[in-house]
Every structure is written in C-alpha cells, then in structure tokens.
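There's a structure below that I have some questions on.
Every protein chain of the complex appears in place save one, which is left out.
Labels run A, B and C following the written order; every chain starts at residue 1.
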Amino acid sequence: MAKTLGFVGMGIMGLPMSLNLLRAGFQITVFNRTAERCQDAAEAGATVAPTPRALAEASDIIFLMLTGPEAVDMVVFGPDGAAQALTPSMTVVNMSTVSPGYTRKLASRIEATGARFVDAPVSGSKKPAEDGTLVILAGGEETDIAELQPMFDVMGKRTVHCGPASHGAAMKMSINLLLGTMMAGLAEMLHFGGKNGLDVDTMLDVVMSGPLANGLFQLKEPMLRTNEFPTQFPAKHMAKDLKFVVDTAYESGASAPCAHQVLQLFSKAVAQGLSEEDFAAVAKIF
Amino acid sequence: MAKTLGFVGMGIMGLPMSLNLLRAGFQITVFNRTAERCQDAAEAGATVAPTPRALAEASDIIFLMLTGPEAVDMVVFGPDGAAQALTPSMTVVNMSTVSPGYTRKLASRIEATGARFVDAPVSGSKKPAEDGTLVILAGGEETDIAELQPMFDVMGKRTVHCGPASHGAAMKMSINLLLGTMMAGLAEMLHFGGKNGLDVDTMLDVVMSGPLANGLFQLKEPMLRTNEFPTQFPAKHMAKDLKFVVDTAYESGASAPCAHQVLQLFSKAVAQGLSEEDFAAVAKIF
Amino acid sequence: MAKTLGFVGMGIMGLPMSLNLLRAGFQITVFNRTAERCQDAAEAGATVAPTPRALAEASDIIFLMLTGPEAVDMVVFGPDGAAQALTPSMTVVNMSTVSPGYTRKLASRIEATGARFVDAPVSGSKKPAEDGTLVILAGGEETDIAELQPMFDVMGKRTVHCGPASHGAAMKMSINLLLGTMMAGLAEMLHFGGKNGLDVDTMLDVVMSGPLANGLFQLKEPMLRTNEFPTQFPAKHMAKDLKFVVDTAYESGASAPCAHQVLQLFSKAVAQGLSEEDFAAVAKIF
Partner (left out) sequence: MAKTLGFVGMGIMGLPMSLNLLRAGFQITVFNRTAERCQDAAEAGATVAPTPRALAEASDIIFLMLTGPEAVDMVVFGPDGAAQALTPSMTVVNMSTVSPGYTRKLASRIEATGARFVDAPVSGSKKPAEDGTLVILAGGEETDIAELQPMFDVMGKRTVHCGPASHGAAMKMSINLLLGTMMAGLAEMLHFGGKNGLDVDTMLDVVMSGPLANGLFQLKEPMLRTNEFPTQFPAKHMAKDLKFVVDTAYESGASAPCAHQVLQLFSKAVAQGLSEEDFAAVAKIF
C-alpha cells in the first residue's frame, strides 16, 4: 500500500515542493502555522491538518521544511506536536536548514519514539524548488533514504547521500560557507575596484569571461549591474545560515576565518536594513 | 616600417609570451637578469641584449614581465637601465603584476622621458601564457593600446581596456582579490566539512555539480582530491599579490575585510613552507 | 526573621563564595551535582540538599554559580529541579556566566512561578572569590538588589547595578570582550616582536613601565616570562565566554570584529589542547 505523506511548512520552499509531490500523484496532508498558507496546496489536492499531531496521525512519512530549529521544535515537540503521534513505522525527514548539532539532538529525540529520522536539507532556493531541480543533501540510513528516493526524485534533480543523520546538515553548512564567501568576495572586489577607478560593468565582464565565472555570479550579475536586489534568497537567511556555520565550527573545533568574516558582513547587511533583499545586496554595505 | 620589440623577463610567464610573439613573426630583443634563461628565446630567433639599456636602444616597444616592483625598478632605473635609452618615439608596456600606486609612479617617471606608458597585467598563468589565451588588462591611452593590439592578440585571447594607466593594475588586483577569496573559501569549506564528518570527494562532487562550480575549482579539484599541489601559480605569488591588494586598499580608502583575512591565510601557507607549491595548497594550513 | 540561603554549585568559584557566606554567619543549604564537592561547605556548617528541589524548599534566596546555561537549566528545570519548589516569596540569583539572551528567557520562566529573579555574574576569578573581593554585576529590580546587598557585600568588594535583569550578563560579556582582546593583543605583540628579534623580557619591561600596564598583564607577566601557565581562568572558559559574546553580538545587531577575531584565537588554543591551561596560554598558539 502506498505510503501517505505529511508536509509541514508551506513557505517559499515548502509550498512548491509539496505541489510537486501532489502533481506526481502522492497523497499529502499539509500543515502550516499560518493556516491560510495551506490554501494553494489544498486546491491542488492536499488535505489540511489542524495540528502537527493530526498530520502525524495521518502520515507514514513526515517532511519538515521550516525556517529553523525553533520552528522545528515547536511543530514536533510543542503542544499538539507531531512527536505525540510518532510510531516505529514512521519516518521524519527534516529538510529545514539547521545545524548538525541540532540535527543530532533532533534525531535522538525522534528515534526515542521508535520512528526513523533522515536529515535532508537542500541546495537551491525558490526557482529550483519550483522546477523540482533541488539538490537533496541526505543524511541517514541507506535503507531509509532508498525508501524516500521516489519523493526526492520529484523534489530534486539529484540526491547526495552524505553519511549518517546530521551529515546532510553538515554538507548544507559547508556549501553555505562557500556560497557566502564567494558572494562576499565578489561584492568586496567590486567595491575595491570601484575605489580604484574601475566601473562595475567592466569588472563583471572580466570576471564572467574567465575561470572565476560561475552560476551563482551569473544569477546575481544583473542585480549588481543595476543595484537592484529582488529577493531570491534573503540576506537575513544567509546571515542565519552563516551563524549556524560559526556555531558548528565552534562545536566541531574547525577553524573558520572566512566564515567569521563573512558572517559579520551579512550581519552588517541585516543591521543596515537589507534583511529582506537578496543576499547579493551585501554589495551595498561596502 | 615594422616596430621592433624588446621583452624583459624570461620567467614562467615571459618566456612563453615572447615565444608566441616570435612565432607570430615579430622581431624581438630579449633580456633576463639570469642570462641563461634567454637560451630558449634565442634559439627561437630572438636577439639577446646584454643590458636593459642595450635592449631599449634596439626597440620601439618594450614589454616588461617581471616578478614585482623591485625587479621593474632595477631593469628600468638601475645601472644600465632601460630608462637611459628611452625616447619620445618609444612605448613601455608593463605586464608585471604591481600595485596601482606603484604603476602611477612608474608611469610618471617614464612619461618624464617623453616615452609613452601602458600597463597591461594579465589574467591567467602558465598554461594560458603558453597557449596565447591570456586576458590582457590594459590601462593607458586608447591610441597606444590600439598600436599594441596586434601583439596583445598574439599573447592573449582578449584585451580589456580598463581605463587610464594604473587601471590595468587595479583590475588585476581586483581579480586577485576574488581569486584568493574563492580559493580560500573552498579550502576552508573542505576543512570545515571534514571536521564534521564529510569526505573531500563527496564535497567536491556537490560543489562541482551545482551553481558554485567554476573553472578555477575545476583546475584545482584534482589537487584537492589527491592532496598533491604541483605548481601552476605558486602560493608565494598569491601572498605577494594579496599584499598588494591590502596595500592598495589602504591607499585608496577601500574596505577589504576578505582580502585581509585571505592574505593572512596565504601568508601562513608561506610561513609553513608551502611557498613553491600551487596556491591551492592553502588547503593544507587549516 | 533571617532569610535562609541556598547555594547551587560548589566549583572553583561557588565553593569559596559559599564559605565566605558561612563565615559571615549566613545559614546555607548547598547542592552540587557531584555530591562529594559539598564536603568542605558541610564541614564549614552548610546543610547539604539531595536535590535542587530540596534545596529550594529550604531556602528563601537561591544563588546559582554553575558552568553555563545547560547546567542552570538542569538544576532549575530538570528532574527534581528547583523550579518545582519556587514560590512568590523567593528570589533566584544567577551568578553563573551566561548570555543576556539566555538570561531574559531564564528570568521570564522563573518569574512565571511568582518568584523574583536577579542576574549577578561576577568580575574576578579564583583569588577574588576566596578573598571576597569580586565585583558583582547585578541586573534586576532596585529593591531586590537592595535585599541581596548584605550577601553581595560578603562575596564582593563592590556591586554595580547595571540595569534590569540580563544587564548583569551584558556587562559581564562586555568585560570579557575587553579581557579577551587585551590578552590576545599582548600575546600577539610578543609573537610579533619575537619574530622581529626582540626578547620577551624586554618587551614586558617596556609594556609594564608605560601607560599600557594594568592588573591583568601584571597577573600574567610571570606566566609569559616563564612560558608556564598554571590555571587561574582556563582557556576553555574564555573561549566559551567569547562564544557567548559573539552570539550576543549577533542577536543584538552589534558589530564585534575584535570579538570574532579573538574567539578564533582562543578556539584554536582549545583545539591545540590548551583547554585547561590559563587563558594566557593563548600566547602559545602564535
């Protein structure tokens, strides 16, 4: 008999991901703390649960796509939380971006109920979520991930098995460290060159025609040329993710000089009111 | 009548660049402080000058491709230096990597002789120098650069006119700032992920299959996978170039937090004896 | 009728502080997770409680001097925790070093029981704790702090009322930011001078005879001259406190470039096995 799915979190990522699952024929129950955000999924065929607990009672596999650890704690362990309905036949899949340390604690609390746990944060933001072309960074048991593969194949173009639970989160942190550093490096370069008389367009031409050119810069190039930063991935989320990186570096004894530096730049962007702009707006703070 | 060319500096870059000019049919006189390095160019048809002054007396256009400002000062203004033979009909083209501040001083001292000056550092290292696929970052008068275009077209695949003299150097510094930051970011990511249980190969797979993939990382990927760093661009040159960036940031009032951080990382690599390895060996210091 | 006191935490700080209270004639019940550490206080006249809850039942005012937020959570909200016996007539005084953010949450959870809350971390380590010469950094209501003044006067030489609850923690973080930065600055100076041919003794002579001389450096001077670092305040605690500073900077939108830099230095000290040495041992990592 087909597994029934639950999907918690109908935000900028969770909604298109759940719509892709619905389109692929999966049965889904959805929950969102702000209930009206469930509307689109409901119209596409999803059942709306009144509480995470109710969602858990109706599901074999529960996907979480939330804004961070506080939100995960709330829907799993809060009043009427999903944890109250977990059983050994169920699997919880956390796709939210959280730290490896948090993931290990979450895994052990969920496994204490008998349920299985997989962590599966994603690389890619709004557009790939809509197109089903995310990269899924999975951490957990081989067999559990194999069971989830059909759903991952609908939401993403590729699944990387990174190791046991929490290694998905570790990979996500690692990618974000590089992502933030490359973006900040480009922003600093444009500032530095500008102070030395170069214009932004010539600099971007040189970068984009050489070995440093890449998909990220291509995506942000129009923003940097026009100094307009419509949000693909908001600066506040980059700041938050880099804070997770710094926390994780501290916990794991990793040296992280670039991450510390770049966190400060994105924190400054947030302090200067750029929270909701795309994270490429870090170029404005220099 | 065809212009006669002088080429000073038969190092890892200057030699292949001058060989390309010879193959394209240009007449060249060459000079190198260590004279035996002129052998290959001589065999390919170049005349070897005993001093920079003798080279200048035989040339209309003098290209300099040296290790830094001290070397340039020595061959231009030292004993038997090129400056003693400069005349208003001549052009000096500095392709060595130096700072914009130094370039402005150099330009004014050369222009004081009546000769014209163009700065034209390059993006790309050994391989593109051999293949004639460098990117030439030119700063100077439009007409002077136009006159040099046939030679630039032999040495590079593309010439970018960045502005007046010193703007080529500014562009080179800007590119190096980004280059160093991206390399350090990748190295830090691999260390961070490793401390959190991930293996290098999986991390590189994820990076190289996503939007952060780029030509630089592709070039360094085999080094990082094998932990062997055969030199394409030595770590000591990256350190030196980043020191120029920090100097230039100071002089121009630019903020350069990433450059400062990354300079320290490459300085540490040098202090740990990695000077002569490829600059990707910065991965070893974490 | 005289207030009865409870004191939780018989560590390097809590033990001498409670002994001072006993000597001054206060009635105290003590608790420590490792029970044998209560021995000395018991011999000095303290009652030993089997659980934090039992301690709370016997006390009007409860002092906490623990290693961090996890320990505080455990003794207050854990099984048989103090929270279960809190009543509106009681006051909880947290003297442990924790972040302002944590303190605000702690205050609100304690105040929800009707009890009052004061935060009162201290400046000074082992020696001032023994001598009763700590500086008490108090945050809370004026009247609550006035009630505590007789006890603070026994434990410290001075009480500074910093503002409402959590401002004591904020002051402690602020002091630690400066403390860590000054220590790291001195260590870096000695390394830098050493690399340039100066000897440590001459440098310390110059520093200690000029306007930069201070009590901290005086305390650490013998360690730096002999390169032996018997623990007064362990490096791992400095690292932990600086992590709180960085966390608090992130939460409050403060810029903290020195704190980030210095945290990395102490984290490196910890990673190099210097956790238990005095924090002046940061000099060894350069």
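Here is the rule we use: contacts are C-beta pairs under 8 Å (C-beta built on N, C-alpha and C of every residue); 3 or more make two chains touch, one makes a residue touch a chain.
Note that this is a predicted model, so its numbers are computed, not measured.
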item: Missing chain: touched chains present in the view; value: B, C
item: Option touching the unshown chain, where B:T4, B:Q39 or B:Q264 are the choices; value: B:Q264
item: Selected residue (touches chain absent from view) among C:R53, C:R116, C:H167 or C:K236; value: C:H167
item: Chain not shown: contacting residue from C:A184, C:L224, C:M238 or C:L274; value: C:A184
item: Absent-chain interface as seen on subunit C, which is shown; value: 100, 123-124, 135, 137, 158, 160, 162-164, 166-167, 170-171, 173-175, 177-179, 181-182, 184-186, 188-193, 195-198, 202-203, 205-207, 209-216, 218-219, 245, 248-249, 252-259, 261-262, 264-265, 286
item: Where the missing chain touches subunit B, by residue; value: 243, 246-247, 249-250, 253, 255-257, 260-261, 263-264, 267-268, 270-271
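Everything that follows uses one rule, which is that only the chains that are shown with their structure count from here on.
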item: Chain separated most widely from subunit B, comparing mean CA positions; value: C
item: CA centroid of subunit A to CA centroid of subunit C, Å; value: 37
item: Subunit A and subunit B: spacing of chain centres that average the CA atoms, whole Å; value: 40
item: In subunit B, residues with contacts to at least two other chains; value: none
